[in-house]
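After the structure tokens below, expect a handful of questions from me.
Yeah, one chain of the complex is gone here, protein chain that is, but the others are all in their spots.
Let's look at subunit A:
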Amino acid sequence: MSTISPIQRELLKNALVTISDNALVMVMRTARTANVKNSMDFSAAICDGTGNLAAQGLAVPVHLGVVNPALKGCLDYFGDDIAEGDVLASNDPYSGCSHLNDIFTFKPVYVDGKRVAFVVLVLHHTDLGGRVPGGNAADSQEIFEEGLRLPPVKMRVAGRNNDAVFRIIEANTRIPDRVMGDLNAQLAALDEAAAEVEKIARRMGPEAFGRYLVDLIDYAEQLTRNSIADLPDGEVEFDEWNDDDGAGHGPIHLHVKLTKKGDEIVVDYEGTQEDTGGAVHCNWEFAVSCTYAALRTVLAAEVPNNAGLYRPITVKAPKGTFISVEFPAAVGSRGQIGFRLRSIILGALAKLVPGRMPACAGGSEFALAASGRTETGRSFLHLEFHNNTGLGGGPDRDGQDAGPYCIGNLANVPVELIESENPIRVEQYAFLPDTGGAGEYRGALGLVRDYRFLTDAVRVQVRSDRYTSQPWGLFGGGPGAGGKLVLNPGTPGEDPLPSKFIRTFAKGDLLSAQMAASGGYGEAAKRDRAAVARDLAEGKMTADHALKAYGFSAGEEPDA
């Protein structure tokens, strides 16, 4: 009998997601670097025997579409030369991976000699060499500057470790103990997940297991199609800008045309400017993955994360654009353009389905690396990401100040933790009044973090954006205030800094990082007067701004 029971399908779906989640828990438990534990920059997935994604655990959203192309890169290379006990791996953006730090590992699962699945674990490794620690300098030009490039290889052959690969990785990282520890954690979790998948496949029988995986993908496709069919048909275009490419060229223009017809969506990035260099641009596979993640926000919550979700969605762009770069472009800082890809899709969706999407999210996609020696001679390295400040205003309420950004999930770093471990004092971490894009529903406020350096010769690398390309408003709402970086504000030595730089600061210098606010929604004149009065009372708006942006005089009685 070959009918599908929806109950068996649900049970299998649950079982597979549980396996991938547990693999992630295991990585969390055994990984060595703080970065792995803090940022949870890893994903676990299960593909069918031919390499189609069938289930993915709790994941970094931008990983939503990365598994299929990375596995395809390995399958294309190895073809029939894959056997029980092998583990395949790659980190090569030019074989379907995303950037060098992400090492993908794949373990085929066999039942009675038949390959029934691949188990997948991808993990961001903190350092794989390159000219800058961590490999994410924004101004690199070629991938050869960014660290170890691992084309599709076998890390294990018929159950035996391929020592050459391990030794090469070990010799190409600044922190071999920790990176090899993370890699071992990754492989151990992969083995455990593969054993669990094998158990299920044996219990169900390889034929039924395979049939149910195919059905699970079809089921996700059907749910996706139903979700898309619920959206209005139409064709919309949207433009976005990045301040620069990380190597001095800018602004960078992105363009998209999104066509929704029936139960399908076509996303076409033609019109996006051609690649100019630097390392904040991305390869095509990453651009597609970010596109899926942004579109996921309008799909039903219960759609399983698998290849069925991709089928009704076509994503295209010419080769060689800023988001479809070609070998040997550097892509280490591609996470930054990932934010722009998500916002351009959300913008297009806002036009396609008015009343559903808020205005543009705020944040300067701010990343800081500060290193040097304390006055007692101890070396320190402080790494910090502060990507977002809150979603935009609308469609029916203000952007929540410091609200979480749904297609990303990185925590900020506690001030007291920074101060206890580094010669840095954070003198302010606060909302920036008046910055939220004006509108009937205003944008979330920008945020400021002021860093005082308490020792000399602190080497600081900053990657950020949204200084000139402000987060956009919608339907008459104003843009959120752009970000700013200022050295020693309010002193004779005040010095505005660019959004991406590497510089050395002296003891006593204060770096003020002012992060962009989000966009407003609807005409400011329609804003509820009581809401303006409340912002005034809370000090989130000054009287001056209330008058200019909303025509609201201090002392005016908010009418009911």
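Here, a contact is a pair of C-beta atoms (placed from the backbone, for glycine too) under 8 Å apart; a residue touches a chain by one contact, two chains touch by 3 or more; residues count from 1.
Going forward, contacts and distances are computed from a predicted model.
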From the options "ABC transporter ATP-binding protein", "Branched-chain amino acid transport", "Na(+)-translocating NADH-quinone reductase subunit B" or "Hydantoinase", the chain left out of the display has the UniProt protein name "Hydantoinase"
Missing-chain contact, candidates A:A83, A:A208 or A:L223, resolves to A:L223
Of the candidates A:M28, A:I82, A:V266 or A:I502, the residue in contact with the absent chain is A:M28
In the whole complex, of A:T50, A:Q400 or A:T504, the residue touching the missing chain would be A:Q400
Contact residues on subunit A toward the hidden chain run 5-7, 9-11, 14-15, 18, 21-22, 24-26, 28-30, 32, 34, 37-38, 40, 58-59, 61, 177, 181, 185, 188, 219, 222-223, 226, 293, 296-297, 299-302, 346, 357-358, 388, 391, 400-407, 409-412, 414-417, 419-421, 425, 427-431, 447, 450, 537-540
